[in-house]
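Heads up, one of the protein chains got dropped from this complex, but the rest are sitting where they should.
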Amino acid sequence: MSTAETAARSSTTGPPRSSISAGQRRRRFGRRSVTRRVPPVVWALLLVPLLVELAWVFWPAFNSFQLSFTKWSGVGVAEPVGLKNYRTLLYDPIFHTAITNNVIWIVAFGGLSVVIGLALAVALNKPRRGVGAYRSGIYLPMVFSLAVTGLFWRVLYQPDGPINAILAAIGIDTGQHQWLADPNTALAAILVAALWRQAGYIMVLYLAGLKGCDPTLEEAAAVDGASWSQRFRYIVFPQLRNVNTVIFAVTVIDSLRTFDIVWAMTRGGPYNSTQLLSTYMYQVGFTQVNLGYGSAIAVVIFLLAIAFIITYLVRATREE
Amino acid sequence: MNPAELPATTLSRRSLLLGGAALGGSFLLSGCIGGSQTPAASSAPSDTATTLTLQSSLSDPKPKAALDSIVKGYTKYPTTLNTVAIEQFRAQLPTYLTSANPPDVLTWYAGSVARDYASKGLLLDLSDMWTGDGACAKFSAPLKALSSDESGKQIFVPTSYYWWSIFYRKSAFEEWGVQPPTSWDEFMTLLDTLKGKGIAPLTNGTGSTPWMASGWFDYLDLRINGAAFHRDLLAGKHSFDSAEVRKVMDTYATLVPYFDPKGRSYSWQEAATPLVNKKAGMYLIGAFVTQAFPASAVKDVDFFSVPAIDPAIPSAEEAPTDGYFASAKSKNVTGAKDLLSYLASPAQQQAYIEGSGSSNLPTSPDVDSSKFSPLVLKGIKLLQETKEITQFFNRDSSDALQTTADTALTKFLDKPRDVAKILKDWQTAAQQVWNS
Partner (left out) sequence: MTTVTLAPATPAVAAGPRKPKRSWVFHAVMAPVTLLWVLPLAFVIMVAVRNFDDIASNGLGTWPKSFTLQAFRTAWVDGQLGGALRNSVVVTVCTVIAVLFLSSLAAFALSRYHIPAGRAILLLMLAGNLLPPQILLIPVAKICELIGIYDTLLALVVVQVGFGMGFFTFVLYGFMRSLPYEMFEAAKIDGAGDLRIYATIVLPLCRPALAALAALESTWVFNDLLWTLTVLRTDAKFPITASLLNLQGGYTTSWNVVAAGALIAAVPTTIVFFAFQRHFVSGLLVGANK
């Protein structure tokens, strides 16, 4: 009989305590969910992972941060140039395009992937004939890497490729539109490919969250006469709070780090109209081998990400 | 779920301070341990290893197989061949060369990159291979000049090169009843004739391989302004906003209506498909285009040089040269030079060209040319008779300048009327590259 079983048993067969809500219990017994005294072994448990991350992520990041104040081509000595890189960034038209595109991307990719994923999860939640097949079909794109996805979608989007062919077959004549060569449609075209892949993943996360929702609450509300949208807004959605936090973190991280799919499809073209900060940074740092300037762009990406995540998360974790 | 009873603000302020201290501490730590970017002072070249590593960027199936069998035939030192796709190879090249245990021999091109790394002392001095009975001693003078760095030392071993020209299918021209042109006017007439027949007169893949747009730019510049001007332009001695470049762009603009519009979405390889199935007429491209043809159609391929526009300008062709260089920090210098001699030897050059199925030309004059296809023989003749040879935009200038050209030229192909602004922006971007 393991300690876990003993513990589980004592918690469910105890006195009427179990009928009090967790919050009430905590208020009555004070801050006892965390142990005040921290044994040294626990410090070790925390420090080892923390040191690993500091060594492999923050130390190189600091190096890159230093690099952004220099001019360096990967070999020889890095020549310090002060804030020159940042000043150049300020007037760089490609950088401005990249930032605009990034904001559009975060909103469109992030927002739409969550909306579509949630819609699919809600639609496919109830067990029905064929629902497993639908779920698997929609998740399947995730098994390919982003680079491969980008590669093949580029082929799909060719003027005499399957997408134009299918659109023509259902009656929409696009005139063999060149989706990825037209600066007006290129970013949207990449967005479709990225959403195609990401939606299944978000759907699976929401499916997990929905499974944890209590169906009796929803039934009670239905009996009371609440409409479907009311039930969703007031009963189902609040129970998804935990999953939402995870999904928000995942979505922001994925949106800001999008690189492979854009790079594989357009390399940031046509003439820089689909540049994101990450692709521009790669182009500057590795194609043009101007690592100082590339590092400056990377620092901007990092600050943007920090601003986003920290404000939301500090608020979210404070609310708990 | 948070059992915190303390006021949230106190906790967060305290934790922020502590977090900041932790962050600052880690920064100090990393600073002390030293994120020095400079490599440790390198010791004199020595032979401490008995193996060799050849780092290759030739990931195409046939060239890779050809190089593989050539390396297997080299028995003097055990040699490992590593192949990394070209884009990543380029991104990792600084890391390879500055590593404490670098690859001994690397594939690359002649040109700005090699010279740049040589000036930083990262490449092995190979001058002794170019004198006496060294493997490269009999190579032509232009090749030697191409393989030298600014101080006159040789740091590169060229093993193959190819030419750029306007390629077409002989049987297609016969079907359409047209002949290869011998003058620029004839060329323009040919474009009109083909367009009238509903065929795309010119094809070009400027989608995912935007550097293809520089092919026409280079040639028009060579024909209108000459090779000397072109080299100086790429070295930053002329402005892209100058009248001479404007003349080039105006001529380019006359060609734009004749390009297959779908080429903006194609890679150079996908743009070869219309040429293969006779939906397009001509393609200004390197001889590597034959790799995109089905085996049965390769014999049907022919080319003609870009016709002269100004008879006063001496002839010039683009002939990018590929080869190898060696790392200065190699742990087996004798072995590296030996491997390079082996790779540069006539027998191995021939084996590579045959095995890779390319239309490349050998750099060694001792290779038996009787086995070459008529196409390749014609190419050799073209390069022998031309007065000037340049490489290609990026190899003559730098990768950084190439990206500015890609942006400017692809935009120009979409909007030829904005040429004035495009050239101005191009010069600004180029200025950035020169200043950085």
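A and B label the chains in the order they appear, each numbered from 1.
Just so we're on the same page, contacts are C-beta pairs under 8 Å (C-beta built on N, C-alpha and C of every residue); 3 or more make two chains touch, one makes a residue touch a chain.
Owing to the predicted nature of the structure, the values given are computational and were not obtained by experimental measurement.
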Given the contact definition stated above, which residue among A:Ala108, A:Met142 or A:Ala226 touches the chain not shown here? A:Met142
From the list B:Gln92, B:Ser171 or B:Thr334, pick the residue that touches the absent chain. B:Gln92
For chain B, residues touching the missing partner are 1-2, 11-12, 14-20, 22-23, 35, 37, 53, 55, 57-61, 63-65, 80, 82-86, 88, 91-92, 94-96, 99-101, 103, 267, 269-270, 272-273, 276-277, 288, 291-296
Touch rule applied to chain A and the missing chain gives residues 2-4, 6-8, 10-12, 14, 18-22, 32-36, 38-39, 41-43, 45-46, 48-50, 52-53, 55-61, 63-64, 67, 74, 123-124, 126-128, 130, 133-134, 136-148, 151-153, 155-156, 158, 160-162, 165-166, 196, 200, 204-205, 207-209, 211-219, 222, 239-240, 242-243, 245-246, 249-250, 252-253, 256-257, 259-260, 277-278, 281-282, 285-286, 291, 294-295, 298-299, 301-302, 305-306, 309-310, 313-314, 317, 320
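Note that in this section only the chains that are shown with their structure count from here on.
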Need the CA-centroid distance for the pair chain A / chain B, whole Å please. 37
Contact set on chain A toward chain B in their complex: 22, 26, 30-34, 54, 58-59, 62-63, 66-67, 71-78, 88, 93, 154, 157-160, 176, 178-181, 183, 266-267, 269-272, 283, 286-290, 293, 314, 317-320
Footprint of chain A on chain B - complex, ascending: 1-5, 8, 12, 26-27, 29-31, 33, 35, 37-38, 87, 90-91, 93-95, 97-98, 116-117, 120, 122, 207-208, 210, 261-262, 264-266, 270, 398-400, 403, 406-408, 410-411, 414, 425, 432-433, 436
